[in-house]
Each structure stands twice: as C-alpha cells, then as structure tokens.
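Take a look at the structure below.
All protein chains but one are shown at their positions in the complex.
Chain naming follows the written order as A, B and C, and within any one chain the residues start at number 1.
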C-alpha cells in the first residue's frame, strides 16, 4: 500500500492527521467502508446522515451522472442510531481518522433526540445536516434556509453534546455568510459547506421521464466547484470558526482553491466516483509538493485569497 | 451558407420562425452581431440588458472559463436606450428573427422609465432582467428573489408597454414556481429561465486572487443544465404562459430535455463559446430529425415530462 | 470527466427471448463500446433500476438476462419490444480471460449470464473452456444451450428433473478438475454454491475468480451500499469480479449481505 501523506491540522479543538474529509453520504454506510477510505488517505470521515427514526430513502435510481457531475436523491435512508454507532465503532478501531457523525432530523426536536442517542458514541464531532435538498417535499424547506431557522437548530442541540458541533450549510439560499454567523453565534464550532446545489433534474429524451425516482436531486461534482469556492469565501468572511470546504473538489488545484477561499480542510464526495478513494492521498501528496515548491506553510494558505 | 431549419412555433402572441433564442448578454452588443446570429440559425435574439442610464460594467477580466462552463461578471454595461434602439433597428432590417429587448433597472421606476423610452423601438417583446446576480452589491438582492418583489416590477411596468412582457428569473432563490406565478398574475406574458447560477468564484492558485475583477460571477454553461431543467419544470407546473428555457443547453439532447421540462423554445448563451453561432441551426436540424424519427409534433414535446 | 459509461442512456429493446420467468432483452448499443464478460449495467425500466451482468455482446448488440425475483425484475420481465430502457454502463471490472489457457466456468442460477458471455468470449479467443451450469429448472438455462458443441466441455444441472442431471453443479467439479488441465476458474452464482465450490477446489490450488452480487443503489462507486466488510472494497467499482485471494479476507463472503438500508441479512 502507498505511504499516506500525514500532517497535523488544527480544526478548532480537533486535530486532523491527514487533510481531506470524506463527505457525508459517500461510502458512509458501513464501518469497514469508512475505515478503508481513512486508511487509504482521508484524514476525516463523515457517515451517511443518521436519524433517530429509521428511514427508507428513495427507490432507485437515486444517482444519475451527467457530463459535469451527478444529481442524487438517495434520500435520508438511515438504519437508526444504534446500528450506525456500531459501524462508527469499527472506524475508530481500524483507523486514526477524525470521525464525524452526520445527523439529520425532520424537526429541531428530532435533531436533539438523535444527538442524545449519540451520547456514548465513539466519535469526534457531530455535523448537523440542515441542508439536504432531497427531502424538501417531505420536510418542507431545510433549516439552512435562513439565519433564524439555522440557529434555532443549533440552539436546540447545543447543550445536548459536549462534542464539537459542525453545521452543514446549503448553497441554495441567499446570504450564506449571515447564516454561518448565526450558527457561530448560537454555539457552532465549525461549518461544513457546501451541500448539493439546486436541486437539478435530468430527463430521458426517449422515455421523457425524469431520470431519478425522486424526479429532482442535488447537483454535486465538478459542476459546482465555483459555487463551493464562493460560498466558502463568503463564510470565511463572516465567521471565525473553521470550515470543511467541499463541493466539486476533484484535484489538488480545486483543493487549493477551496482552502485559499477559507477552508481549514477540504472535503470530497463525488470525485470518489471518478478517481476512487485513492484521490485523498494523491491530493494530499500534491498539496505537500506545492507547499514545498512555494515554500509556504499550510496554515498560511487558509483564506489567503482574502488577504490579496 | 447552410440552409436554415425553419419552423413555426407559437409563443403567446409571438411566432418564432426558427427555434432557439440567443440569450441576453451573448453577442448582443451590436445590431450586425445579433442579425448574424439570427441569419445563421437562431429564431430569436435578445440584446444585452439595457438601462436608461449609461453604465460602465466591470473591468476585465469579466469572463473566466472552467472545465464545465464559465463564470461571468460583465456587469450591466449599457450604452443607453437610444444607441441600443439603433442597433435593434439593424436586426429588424437584416433578419426575420423575433427581437427581444432585455431591460434592466436598479429600481422599479428605472425599469418603467427604460421601457417608456422603448416606446418607438422596433422590437417584438421586452424581457425584464430582474435576476442579474453580478450587480448584487450595487443594487442589493435582485427583484427575482421573491414573488412579491418580482410582481412589483411587473405591475410597475405592465401599463407602459403593449408589447409581450417576459420576465427573466433566477435559479438562486427558492420557490421559482411561485415567483413565476406571481409574475403571470401581474400580467407577464412569458418567462425566461434561467439566468446564471450562484454566483461562483474561481481563485488562481499562484496569485491567490479571485480570477474575475468582480471576484464573483454567475455560473453558466454545461454545469448548470440540470438546474435549468428543474427550474423550467417547476415553472411549467405553476404557470400557463410560455417559457424560453435556457441554461447549459449545448446540444440537441439538452434542448429536448429543457423543452420536455416545459420550455416552448430553447435558448443558448455559453454554448456559442464552444460551438459558434452555427449551434442554433445544428440543434434545430437535429430536433427536426428527432421529431421525424419519433413521429411526433413539436407541440407535443413541450412539457411532455409532466405527462409521464 | 468524460466518463460516458457512467451516464445513463436509453435504448430500444430490439429483441426479447425467454419467458415471463426469465427474459433476455437485447439492445443495439453500437460497436464503439467495448464490453467485457463480468461487467454489468444498471438497467432502468420505468424508473426501477437494478444491476445486471451482460450475458451477450456481439456486433454492438447487448443482451441482458433477467430472472424474475422481486419487485423490479417482475416488471422488467414483462418489457416489450420497442420500449426504451435506461442503461448505465458498462460498469465494473471483468473476468481475467487472457492470462490463462484453460478455464473452468461455473454458473449457478442467473449467475450463468456472465458465464455464458465469458464462454463465448473464450472460444473466440481460442482458449480452452469447460463449463458447468446449474439452474432450478431447464427452461432457465435454455438460453445458454448454444454453447453445447462449441465449448470444450459443458454439463447442465437442475434442482428438478427437467434436465439431464439432477443435482448441484458443484458435484461436477471434481470430474472436470481430474479429467482436464484447468488453469483458473470463474464463478458466478448464489454464494452458497460458490463457497461449496471453493471447498471442493481446496485441494487443487488453482486460481479462482468470483463475480459478486450485492445490493447496489448507485452502481458507480459512491453510495457505499455494496461495500464488502473488512476489505472495504466496492462490488460495483472495485468488482464485481474479485480474486478469491482478496475475497477470502472478507468476513461477509458466503455469510451475509446487506439490504437496501444497510441492515445485515444472513444467507
């Protein structure tokens, strides 16, 4: 196996031993799956969003690829907290990665109750997925739609856990800077951005049917990189808490862009489809070479686009 | 010169002699430029958004290409209504295309006053650009952000012109269906969708500067196709007035998707960069072949994805 | 990012064979595609999507053999000529049909689909090819019978007595292994069949390749629903074909799989 590119990046109270976070919903069903991604290079892993109540998710097709990315409406399928805890235990045992439990709830209360069930879970941080666009009809507008809504969830759960609390934000509502600020003010320890864009739709030109069973699905992959960079840039301008920056990152130049915009670590989802899980170690190696060539420290890179 | 693929498509009170509308802001500065696009295949042309007051636009770079499209912040540069009227006169003289004057205003009143200046213009329709994302800092949130704001502009201008009134909507605010409906209820005769997505940002990894002078710019091109298709789908569900569907259309399959989603005619902007202005005639020819092969009428195709 | 095989395209059904229990659907996907035995497609019929191995590919004509099992496949076996079906693929890796000279192929149930394609491919390549196929009943293996006389050896087994040999195909392994020089085996079928076969083969020390089946939500290596325990490999993107040397390190092989929600189900 190739040598892993190690480092040490402070992210609030957490320390990443390698750069690169596996985005929620990607290879995040089983513990061995997530551990394998970590052991092949990722510094952090996020499990598929879990909820207190078991959820079925949407019927297939749930992913449809287009030339510049994909649309997905996996829906929030969840096997419940207990099953996920067991899987995350495996990640802890088999890897040294930062473990982030993504949590979803249809109501503020469900968010809190789910987090309470995670009390004894062997995890490093909790990510509030308040931005899933694929359940809009089921749950109305996501909480990430406004500063008030977003902070109401953070406030509701803040006292239920001592773990660092990340909030996953959506690019689909105006004013992401203000929304991030409201989360910070309510006690969030970090921001993850961005969730998928749109949603979008693809239609088969022979059957005339929308290609996803859910008809619409969030857009991810290379198509959304500029949107992710701009959102991370706006968030960095508004808050002091660290950012996991993701959305279309597919190669090391993309990662540099999102870090220069303000991300403390980069995240990857869709690029795993193109390049496999080896993409993390590849990008981490290339970032190191780049820093060496430019003779700058990683920390200087974070948000550097704001200083120019 | 290649033979143009003619047809006859009713769009409210207008009739397009060829499918395909040149999007606003693309090759829409001079009359000869727009006439040339029409004479090489487009059935309708839209001029660069004009305003009563002369505007300078942003300094270069105003366009930056990425792998899946481009970001632009040309800004609303305008030579004023009189100059544009002269240019549109040329289009009328040299082509048989539907001529759409795109109008921009910083305030409702500026919209109305600009339209009043178009009273004697030799045009077929007016498009209200209430969705430009590149002037947000200058003019706050675009009017396309909500049903109330959008309809306030339509109401303000409705009595100032007898021409068909189109409203150009933005994909960057939730509930485009409701926004379109509010425009329809206030007297709009058609919807153009979508304007650019985001905005986005690209950062140079050596200079660390945002690549556009304006820092951010709206995303267009292949990257946004699924978002355009979904928005057109949502609008079609909500209104009876016809739609010019655009956003990422680059080949005939894309055009079919956007028509199946509900567009009466398709529009093209960014694809001109990849394929030149010949793209309209090429797509129109391929649509005809496709209709012949499937033995269906063009009218049946419009919104067909909703019937399945 | 021009991985066009990942993008679904719809094709007309141009031919149908089999019966309502098991159909083979044919599509004209054109010659530009290079499809190899072991690879599969996500097949989307009326917005129901499932993975299926390729059972036939010749002159641009793709064949997919579908056994009626549950909800989706019950609809699919009733598809009609002229209907459009969404195909995403070819996906995944393929059997190694080039490194060796002499192959024994085992196909159990509709696992015979990729085995059938592999056998034809091997004969085209001038390789030695021995085949054992097992099915519940004769009609289910009928579509493969043009192999008879064209491969170096073939024997069919059925659970009932509609065929020549009642019993499990695994009972035929010893005969072939002892009679012929076999360099490598390729297996596809129910995991119980495959684990039994592997036990039978334990004394022979041959190379073994196994085509795996797991619940697949995406087919393109991103959702995580098909990942094998311990080894952390994705059946859809790192497989579906695995060398037994890799697979034997998986704690779930032959023991359990997961349902659509990721819940473990014992075999």
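Everything below uses one rule, namely that contacts are C-beta pairs under 8 Å (C-beta built on N, C-alpha and C of every residue); 3 or more make two chains touch, one makes a residue touch a chain.
This one's a predicted model, so the numbers in the text were calculated from it and none came from an experiment.
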Chains on display which the left-out chain touches in the complete complex: B
Option from B:83, B:122, B:152 or B:288 whose C-beta touches the chain left out: B:83
Of B:19, B:49 or B:68, the residue in touch with the unshown chain: B:68
Selected residue (touches chain absent from view) among B:20, B:222, B:245 or B:303: B:222
Given B:132, B:205, B:232 or B:249, the one touching the chain that is not displayed: B:205
Residues from subunit B at the interface with the omitted partner, ascending: 25-30, 32-33, 35-37, 39, 48, 54, 56-57, 59-70, 72, 74, 77-79, 83, 204-207, 209, 211, 213, 221-222, 250, 269-270, 272-274, 276
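Note that only the chains that are shown with their structure count from here on.
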Residual chain clusters - subunit A taken out, nothing else repositioned: B | C
Where subunit A and subunit C are represented by their mean Cα positions, the distance between them in whole Å: 35
Centroid spacing, where centroids are CA-atom means, of subunit B and subunit C in whole angstrom: 49
Set of subunit A residues in contact with two or more other chains: 66-69, 205, 207, 209, 222
Multi-partner residues of subunit C (at least 2 other chains): 1
